[in-house]
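With one protein chain withheld, the remaining protein chains of the complex are depicted in position.
Presenting subunit A:
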Amino acid sequence: MKNLSVFIIIITLLFSSCGNKKKQEVAETNKELSELSIYNLPSVWTSQNNKETELKDLRGDVLVMVMIYTSCQVACPRLVADMRDIESKLPNEKKQNVKFVLVSIDPETDTPERLKEFAIENEMDSDQWLFLRGSESDTREFAAVLAVNYKKISPMDFSHSNIISVFNQEGELVHQKEGLGVNNGETIQAIIDLAK
């Protein structure tokens, strides 16, 4: 009988260690979400305040989003400046319904601590600003949703598209602007039109 229990244990171990893991079907909640909403994405992110965040937690606010990495020397400081410029040009009464979200494409380097430092250095530490990092595959997927392309070109450097995206309160993409230091008038107008 001892052998029988050994047999059972071994079989259990073998099967549980089997590489062919099937993912559980994720329960489809929030039926009322628009099909195009980014709040359909199940990914979980960590903020600069080390708080776990799902995108759908942001539902209800207008989102202005950009993908960056903090060790970036060339384009990101200008993208960040563009974000701050947009923020500064919004009327105060609109701002409270708008969140500025910066998603890292270098989650390995951009720890929550690092993102926090970056936020403080760049005076982007109020509640308005949200920095997010996620897993490599969730980041790749999120970039695919935003049509942002990026590639690691050295241990410290990435090439990436410079795109600022605006989402409405339901997480639908409403406006995108590509390029650095471009006229942000349209982007600001899109945000003002959305923010109540």
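Keep in mind that, in the parts below, a contact is a pair of C-beta atoms (placed from the backbone, for glycine too) under 8 Å apart; a residue touches a chain by one contact, two chains touch by 3 or more; residues count from 1.
Criterion: contacts and distances are computed from a predicted model.
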Missing chain's UniProt protein name, "Oligopeptide transport system permease protein OppC", "Acyltransferase", "Sulfatase-modifying factor enzyme-like domain-containing protein" or "Aspartyl/glutamyl-tRNA(Asn/Gln) amidotransferase subunit B"?
-> "Sulfatase-modifying factor enzyme-like domain-containing protein"
Please give every residue of subunit A in contact with the chain that is not shown.
-> 1-4, 6-7, 10-11, 14, 17-23, 25, 28, 35-38, 40-41, 72, 74-75, 140-141, 143-145, 147-154, 158-163, 178-182
